[in-house]
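All protein chains of the complex are present and in place, except for one that has been dropped.
Showing subunit A:
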Amino acid sequence: MSPDTASDTQAAATAPGGGTTTMTYRDAMRAAIREAMQRDPRVFLMGEDVGRYGGCYAVSTGLLEEFGPERIRDTPLSESAFVGAGIGAAMGGMRPIVEIMTVNFSLLALDQIVNNASTLRHMSGGQCGVPLVIRMATGAGRQLAAQHSHSLEGWYAHIPGLKILAPGTVEDARYMLQPALDDPDPVLIFEHATLYNAEGPVRDLAGDYDPWRAAVRREGGDVTLITYGGTLGRTLEAAEALKEDGIAAEVIDLRSLRPLDDATIMESLRKTRRAVIVDEGWKSGSLSAEITARIVEQAFWDLDAPIQRVCSAEVPIPYPRHLEQAAVPQPGRIVAAAKATLGRD
């Protein structure tokens, strides 16, 4: 089933028992890793505390016992070396899944991701592809302060040669890994750290799953709310609140941040003529800026109102809960932005 044609979440929720199970985002990721490892002996998982500890977010709990230390490989705190090792192993014929504990620590591996993973195919004239998957947690919301709360997926989406996925639903957490592993190029998967405990429905899918297309999670004709990952839930909450004010919001879950599915965005805008972009990244030089630019380039004449953005405040994420929550996008701000596109208070 093509995820862009209908509200997947709603469809799943209305079909209990019809090939649908409920699980947590964490369990969904674990099931995906387990399945991939059972399916292909070339697949292995490598990262800090993925083995004995069971994963910083308990994603890989139990996998060491099932697959052994060669394939569930604990690494030292050497992000550059083990990410680079993943790149080299991919070039050597393996299909590594590298877990970087959080996006914050991925900055220690920037050289390998940006100078090697994304360039090797090109620099070698197409000879050396890097079929590597890098998973990492991202985002704020757990009072971890400035150095553990970054949302830098938009940065990575800047880089040609990389592909970026952001599962915002449990079902995508369950299914995005395999197509990422099947891809001949490096794919980064960003898992919002506040989602791991979230429960949601997962349909039994018989093939035909496309992670590279945006999904319309809620249909509506008045305004399009564009988001992904950790802010999908809050955007859906905002859409529900808007309904009470008689505003029908359409919610687009980007799912893939590179490549971006422009067609689904523009198709929605031709209908609603109004756009709000919700992104936990900062505004300046950001993914939300990129989407804004694409809308202006491709759908300027379809717009009836200036594009609105709801992003994180331009401040390192603060520790106190009230300040942290004020810094990141909230349903109230999304509602206000949507109303602004309609000239309403």
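Everything that follows uses one rule, which is that contacts are C-beta pairs under 8 Å (C-beta built on N, C-alpha and C of every residue); 3 or more make two chains touch, one makes a residue touch a chain; residues count from 1.
In this section, contacts and distances are computed from a predicted model.
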From "Pyruvate dehydrogenase E1 component subunit alpha", "Multisubunit sodium/proton antiporter, MrpG subunit", "Monosaccharide ABC transporter ATP-binding protein (CUT2 family)" or "Peptidoglycan glycosyltransferase MrdB", the hidden chain's UniProt protein name: "Pyruvate dehydrogenase E1 component subunit alpha"
Hidden partner chain, touching residue among A:V59, A:I72 or A:L120: A:L120
Residue, one of A:T61, A:S80 or A:Q330, that touches the chain absent here: A:S80
Absent chain, residues of subunit A that touch it: 44, 70-71, 75-76, 78, 80-94, 96, 111-112, 115-116, 120-129, 160-161, 163, 183-185, 212, 259
